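With one protein chain withheld, the remaining protein chains of the complex are depicted in position.
Note that the chains take the letters A and B in the order they are written out, and that residue 1 is the start of every chain.
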Amino acid sequence: MRYDTHLPANMILHPQRGRVLKLLVRLRPIAFIAVLLVLWQIAIDLHPIHILPSPWQTLGGIAYLIHHKLLLKYIVASLFRVTWGFALAVVLAVPLGLTIGWYRRAEMAFNPIIQLLRPISPLAWIPIAILWFGVGDLAAIFLIFLGCFFPLLLTAINAVQNVPAVYINAGRNFGLTPTQIVRRVLYPAVVPQLIVGLRITLGIAWLVVVAAEMIAVDSGLGFLIVDARNAGNRYDLVVAGMAIIGIIGLALDLAIRSLEHVKSFRWGYAEE
Amino acid sequence: MNALATPKKWEQYFWPLLACALFLALWHYAVLWSHTRIFPSPREVERGMVELIHQHVLWGDIADSLRRVAIGFGAAVLLGVPIGLTLGWYPAADQVVNPTMQLLRPISPIAWIPVSIILFGVGDDAAIFLIFLGAYFPIVVACINGVSNVPAMYRRAGRNFGLTPAELLRKVIFPAALPQILIGLRIALGIAWLVVVAAEMIAVDSGLGYLIIDSRNSGKRYDLVVAAMLLIGVIGLILDLAFRRLERIKSVRWGFRNAS
Partner (left out) sequence: MPYTMSFTEDATPTMTATKLSVDHVNMTFTRDGKTTPVLEDINLEVREGEFICLLGPSGCGKSTLLNTMAGFLQPTSGAIRIDGEPVTGPDARRIFVFQERGVFPWLTVEGNIGFGLAKLPRDERARRITHYIKMVGLEGFEQSYPNELSGGMKQRLEVARALAVNPDMLFLDEPFGALDSITRLVMRGELLRIWEAERKTIIFVTHDIDEAVQLADRVVVLNSRPASIQQIVEIDIPHPRNLSDPRYLELRDGIFQQIGLAHKV
């Protein structure tokens, strides 16, 4: 484990103290967060910008949202859009990317277009999205789809190109047809890289949904931030929303990391 | 399988041109057949592009966007690289700080807009702060990974030659980690470019992002909207390619798979 600190000899001789020390080490990050919160509180106390909330007020904001049954509603709305946008992107980008990665001429053909469209922020598509889909869920899902599509496409293309030629040659050697090679050699070989790509792209989806909601829809965590500010300068709710966004984003990331531990995929992660 | 035959040299140009031509044709006919009044055809976008270029505002907008990226990205590099290297070098420090980073990272920079407006007011500084936020995390993560991936044998060789820790960091760790750090910087620059456009759509009144919003709001000039989008794509691509040039310098080229 990377974080094991070296225990001095007397800790090893006194196992009780050794265990306590190990627990303290584990708690250090939490202590760090606590210190930051305290600093934040102190900063507010010293320079009372009446608008910016303190940690306590933020907690109060979270309580307020739970009490008014808004929190769950907004979380669900955001997750709903992320799920749809992300799923659509996966279903379209992965097979397309695998195909383009496999046929060199396809990559030659499409690479310029991909490289040109990729640096355009999904948010820059908002006017087009609203034009095509109106203000609402569909526009948001479209934006999330866009934000996920190109990273996934590129991940799939790279994954195929990174499959060692040895595996493909072995497949050909055993008399497999091209379809069989794709199914029995290519697909298993790219899965670990795809999963990493899925994890990163899910993170991107979560970033885009919040931004999209701040502009284009009327529910969800992003909307909460904008609305709380516009309708009454409730910055305690704004920061509460930000905190929730952080927590849920982290939860999503951890959830998809657990996929990487399924044994038949584990071969692809030498270090972990 | 013909697909595995090595493509000829001329094919390098033929296929992309064919794909672009098909794409433009598709676009053109889609606009024609759907009888849309609003969505521009390729030709209209081209004219819009020319119009923008002749308006001096465009160059100001591009300069503004680039300037914000430069400052925000620069700040993220100046702060993120030392912090990232430190965290990578002292795993204990990383263990303490990492959970906080993992909590802050999923918060889109756009979500920080209200807070940043309070802290910096409406204007350039707020946008720069957002860009900084967007670029900071990828840079730190890349530095941490770069340092911790330096093989132990390089460190041992350095110590064997009698290097002090400071020299070790400067002469061994940093050069060894540099390829990965550069990749992180390139990705962060791409993110910075995404964020600046988004930030300009919301929080400031100049720049390419603002140009998009403004073109739509004042007159539904979707031809200008799409022209601006393409410009954003082109500039982002140029930034990316320029950065990739850096990765070809001999003292880092060893770290990249396609180095020949």
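The rule is simple: a contact is a pair of C-beta atoms (placed from the backbone, for glycine too) under 8 Å apart; a residue touches a chain by one contact, two chains touch by 3 or more.
Keep in mind that what you see is a predicted model, and the values were worked out from it rather than measured.
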item: Missing chain: touched chains present in the view; value: A
item: Hidden partner chain, touching residue among A:Leu46, A:Val166 or A:Ala231; value: A:Val166
item: Positions on chain A where the hidden chain makes contact; value: 164, 166-167, 169-170, 172-175, 184-185, 188-189, 191, 264-265, 267-268, 270
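In the analysis below, only the chains that are shown with their structure count from here on.
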item: Euclidean distance of C-alpha centroids - chain A vs chain B, Å; value: 18
item: Residues of chain A that touch chain B when the two form their complex; value: 2-3, 5, 25, 28-33, 36, 49, 51-52, 102-106, 108-113, 115-128, 131, 178, 203, 206-208, 210-211, 214-215, 222, 225-226, 229, 235, 238-239, 241-242, 245-250, 252-253
item: Chain B residues within the chain A interface of the complex; value: 1, 3, 7, 11-12, 15-16, 18-20, 23, 38-39, 91-92, 94-100, 102-115, 118-119, 148, 190, 193-195, 197-198, 201-202, 209, 212-213, 215-216, 222, 225-226, 228-230, 232-237, 239-240
